[in-house]
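Apart from one protein chain that is not included, each protein chain of the complex appears where it belongs.
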Amino acid sequence: MDIRTKISKMEKVRAQLIAITAVDLADGNFELIYSFFSKSELVNLRFTVRDGHELDSIADMFPGALNFEREIIDLFGLKFKGVQGGLVIMPETGIVAPLRKSSNPSTPASREAEEAKHG
Amino acid sequence: MVSISVTPFGPQHPSLLEPIHLKLKLEEEKVVGADIVIGYNHRGLERAMELDFKRNIYLSERVCGICSFHHSTTYVQAIEQMAGLEIPTRAKLIRNVMLELQRLTSHLLTLGHIAEVMGYENLFMQTWREREDVMCLIDRIAGNRVHYSMNTIGGIRKDVGYDTTKDVETTLDALLPKFEEIRSVFAKDATFAKRTKGVGVLSRNGAQKYGAVGPTARASDVPYDVRLSSYAGYGVEGIKFKPVHRDEGDCYARTMVRVDELFQSVDIIQQSLGLLRDEPVSVPMKGNPTGEAFSRVEAPRGELFYYVKAKGAVSLDRVKIRTPTFVNVQCLAEMVPNCSLADVPVITVSIDPCICCTDR
Partner (left out) sequence: MSMVSTVLKNLVSRPATLRYPSVPAKIPDSERGRIVYDMKKCIFCGLCERRCPTNAIKMDKGNKRQMVSRAKCIACGVCVESCPTDAISMRPEYSSPATSPEIHVYDAKLTTHQFTVLSLPTFERAKPEGPEVRAQVQPEPTTPKPPPEEVKRLGLDSLARDVMTKKVLTLFEDDSVRKAVQIMVTSQIDGLPIVDINMKVLGIVTGKDIARDAGRGKEGVLTFLFPRNGKRSDRVQEDRLRKTMDKPVYEIMTSPAITATEDTPLRDIVSLMDKHRFNRVPVVDVNGRVCGIITRADILRVIALSGVC
């Protein structure tokens, strides 16, 4: 509910949605950044969400957000109400949430996250 | 009772350069709906960019072939914002010139592709012939036709001499009359007008709803141009330009916006070359970046947006790339219904899809 109330303010101002970014904070939390362009400047709204929590979709207010939400479902494994994944990664490949820090520890950031979780 | 059949358009199709899959719902020859599936070219570059921030200059160039310098500039701008570097004006103006030269090649490619998809092969060959002159000019300046590798964190790698600026000016002066010819063919040809006027209309409301960017939005009366936010050399005193926009919203308007932007690019290049002064072209960067930055650039297809988060090490925490076609491809759901099956390739190509950018 928090997300939708803040973003409906943006809808009243007729802002343009630029991007929805998800960042893995490596301690079970994710940060979602909604970037809007309103009155000639960039406005960023940040929300911290827990893993496994089902999030509200804003696709009825901003139809262009559908692609971003589908991409986050594919790459991070988060859940949005009423939105199906399958946009960027095809289900036949069997790859699940590759951009999480805990998947496939081949980058230094993900290796540190692994050590922090176990050690 | 008319039955609805589903026809696949793509992922392999003679009119498409890159794989995209449209599931078209057809009522005899009329299209009533479309589902879009992308992801055939996914390479996982957002993850690969977390490894080393210096190597990413060359990796971000290779996200796309036609807008490669724009990707490189956006990434480097984000790192410069985090490090607080102020790059010299000469570097900004040279970046301007190369960005606009890449816009010329990209628009000429799209115009040729639109003509080819309609069957107008002569116009396609002529547009790409003019594009060759610009590509050879870029080859002489940067050493490669596609991946310029001219950016570094803090400016430009190698300075550009007086011979090169003379070369750019002579080539563009010789090209302007040829652009005039191309413009008159696109504006006045009867076949072209019949196939594009009134086809694939995107209303102003629709463009704002979906968040469309670039020439797709500017042809639907939404004058959104990121160059007005004064990144790179566009904020330098003496560079003046106005975004080109039209209000019909059909394929004809989108094509004509690109044709008019050719002249705008040549104008901006000439203005930038006139403002060059003698100074160094880069400032050194010390240490590793920390913090986060948002960076936006007007690529030929629309607005390119990068979010970079770093934590003081050589590796980065998160790199997010949002490309223009990612947003524009959703507008197809509004443009394609109520037109016939033969118009679908023309509409798809008129939004200028760059699928390797979209899938990263």
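The first chain written gets the first letter, and so on, giving A and B; residue counts start at 1 in each chain.
Keep in mind that, in the parts below, contacts are C-beta pairs under 8 Å (C-beta built on N, C-alpha and C of every residue); 3 or more make two chains touch, one makes a residue touch a chain.
In this text the structure is predicted, and so the values were computed from the model without any measurement.
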item	value
Omitted-chain contact residue, chosen from B:T170, B:S184 or B:T290	B:S184
Selected residue (touches chain absent from view) among B:G143, B:G235 or B:G312	B:G143
Residue of B:K30, B:R129 or B:K194 touching the missing chain in the full complex	B:R129
Touch list for subunit B against the chain that is not drawn	52, 54-55, 57-59, 122-123, 126, 129, 132, 136, 139-141, 143-144, 147, 149, 157, 181, 184-185, 188-189
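Here, only the chains that are shown with their structure count from here on.
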item	value
Chain centre separation in whole Å, for subunit B relative to subunit A (CA means)	25
Residues of subunit B that touch subunit A when the two form their complex	37-39, 42, 44, 46-47, 50-51, 208-212, 224, 229, 294, 296, 303, 305, 307, 309, 313-318, 320, 322, 326-327, 329-330, 359
Residues on subunit A engaged by subunit B in the complex (per definition of touch)	14, 16-19, 21, 23-24, 33, 35, 37, 40, 42, 44, 62-64, 66-67, 75, 86-90, 98-99, 107-110
